[in-house]
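Before any comments, here is the structure.
Right after this comes chain A.
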Amino acid sequence: MTSKKALFILPLFLLAPGLLFANDKIPPPEKLGLVVLGNNARQAGLAPVVFDHWLHRATFTCRLCHIDIGFAMQAGETGIRASLNSQGYYCGACHDGEKRFGGKTIFAACEEEGESSAGKQCNRCHSQGKEDAREIRFQDVAGKLPRTTGNSIDWEKAEADGLVKPVDFLEGVSQKRDSLQLQADFSIEAQTSWASDVIFSHKKHAVWNGCEVCHPAIYASTKAGTVKYSMFQIYEGESCGVCHSKVAFSLFICDKCHKNKVQ
Partner candidate 1 sequence: MPRPSASFSTALLLFCLLLRPLPLPAVEELKAEFDAVCGKTHNALNLSAAEINELIGRCDALKPRLEKLGPERGTERKVFLQRLKMCREFYAFALSTKEENCP
Partner candidate 2 sequence: MKKSLFFTLFLLLLTGLALAQTGLKKRRPLPHEYGRVELNNFSEKAGRAPVVFDHWLHRAKFTCRLCHVDIGFAMQAGSTGIAAADNERGYYCGACHNGRTSFAACSTKDQPATGTCDRCHSAGKKVTRHYDFRAFTEKLPRGRFGNGIDWEQAEAEGSITPVDFLAGVSIKREALTPQKDFDLTAKVAGMPEIIFSHQKHTVWNGCELCHPEIFLGVKKGKTQYSMTEIYEGKYCGVCHSSVAFPLIDCQRCHIKPVR
């Protein structure tokens, strides 16, 4: 092979593994949105945190945590530390041992070394390898919720039917703001002849995300047609792929978005 060809092919090889591993299948419903955070846990002698989105998204909007509390959208990027939690940031915004939710006091996040071994509380989050310590199980939450393709939870329907009522305001953290009028649903023309156009609903997205989860960080322009999307980029975790497949329903459920009949 000439070096010319090699130079051309090399980048493709570099990109290929990412594409292959990114979304190879629809994960089992309890594993969708599973995030393992080990930034500082190992250093402190604790097991990495296993965070399941299903538990928190059944009670809170995406916006509340990713905007008002400020968790980054990339696992491990926030750099959560015990000291920050105890100052009321990140997990500590709710997990302070005082705030109440659903008639119960929310357990406190781990404190800095020394006091961390007091009781089993640590295991509730620092639970990698000791899943038995979990107090709330997937079935407890998901049992009554509607399902969609691949047995995934249909969160959209669950919210619309009132089976989940995600909280969007946290006293002391969130700030009241004027609501914005929502843009009407619009369609995005598919770039191939064999796929239906995408119908995008602002309404369905804003319930969970407000404006700020997506604009301007993920979609800087709000003008329809300004940005061209490619499924490749989306698979790589850009645009829709920031959430879809990772936490929101999988990209492999094509007809959830591509639902406008080809003319």
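Regarding selection, all candidates are chains of the complex that A comes from, given by their letters.
To be clear about the criterion, contacts are C-beta pairs under 8 Å (C-beta built on N, C-alpha and C of every residue); 3 or more make two chains touch, one makes a residue touch a chain; residues count from 1.
Nothing here was measured: the structure is a model prediction, and the numbers come from that model.
Q: Would you mind pointing out which option among 1 or 2 touches chain A in this complex?
A: My answer, from the options 1 or 2, is 2.
Q: Can you list the chain A residues touching candidate 2 in their complex?
A: Of all residues in chain A, those touching candidate 2 are 3-4, 7-8, 10-11, 15, 66-68, 70, 72-74, 77-79, 84, 89, 175, 177-178, 180-184, 211-213, 215-218, 220-224, 226, 233, 236-238, 242.
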